[in-house]
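Here the complex is missing one protein chain, while the rest keep their positions.
This part shows chain A:
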Amino acid sequence: MINFLQNLIDALSLGSLYALVALGIGLLFGILRLVNFAHGDFITIGAYSLILPSASVTATMVIGSWHWEALIPMVCVIVIIVAMATDILVFRPLRRSSAPTLMIASFAVSYMIQNGVLMIYGARPKAVNLWSALTTQINFYGLREPVLQLVTIATTIVLMVGLSLFLKRSRWGIQMRAAAEDFRMAQYLGVRGNFVIGLAFAVSGILAAAVSLLFLAQTGALSNVMGVPLALFAFVAVVVGGMGSLPGAVVGGFLVGIVTTMLQAYLPPDLRVFRDAFTFTFVIIVLLVRPAGLIPSRSIVERV
């Protein structure tokens, strides 16, 4: 029982990371029809922003050694700038392009960031020790969990509630939802399209920055492709949840995280290497039963 609870918390913690990444991807998809694979690389940049830019094998913390109250906003600002610059330089000129064109452009951005990081920081993964205090385990009636897992889950809940309040209550959030549903109509009503899109990129930047820090604190390793699997699994989560639906992205993220962790824990050892194959089989079954995802987005159904 204790064992299962421990696995469940691990699953929720991984699921929250996927949910955060999926929200970032889902938000842009909702408004722009852009499947932004570069989102994973925004996460990479957030993580690398902590250390001194150099090709040396050992990482020297700069921002990473700041107090968390300064560190977190700084990383957010850096990733927001990268995200918004990507919009202005790459996606704004492609505003009237088709969804596949946008997706291919996002692959290009992704490769550029990966190789840029490679050039500046070198090819070897670097060990980084961020917030090691969070890895201490707490003991709760025999349940031993690193504080970090709980912090990850709590952060995700806070960000999800914050995002949902922003979208529901704020004037910008309402305009974002209107634009996500019918971009042209929103413009006819005076909603500034480029501004709203820029804002969506900024929000996705904040979500990416949060994942950078949580993920790095867990793995302790920097690599120029560290964001890629996160983006891939989050994309799967978005599809499973229902393209364009934010609740769907969250549900999909948690589901993929939980399935992955549980398979890892309970598959017979010889089968564990094939864990991802099982995960994707599960995904395919979900999509066979519900082709539009678990929580299909109404606006997309209407558009087609």
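The criterion applied here is as follows: a residue touches a chain if its C-beta (ideal position, glycine included) is under 8 Å from a C-beta of that chain, and two chains touch if they have at least 3 such contacts; residues count from 1.
Criterion: contacts and distances are computed from a predicted model.
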Protein that the absent chain corresponds to, by UniProt name, given "ABC transporter ATP-binding protein", "Phenylacetate-CoA oxygenase, PaaI subunit", "Nitric oxide reductase F protein" or "Tryptophan synthase beta chain": "ABC transporter ATP-binding protein"
Contacting the left-out chain in the complete assembly, out of A:Ala186, A:Ala210 or A:Val250: A:Ala186
Hidden partner chain, residues of chain A it touches: 171, 174-175, 177-178, 181-182, 184-193, 298-299, 302
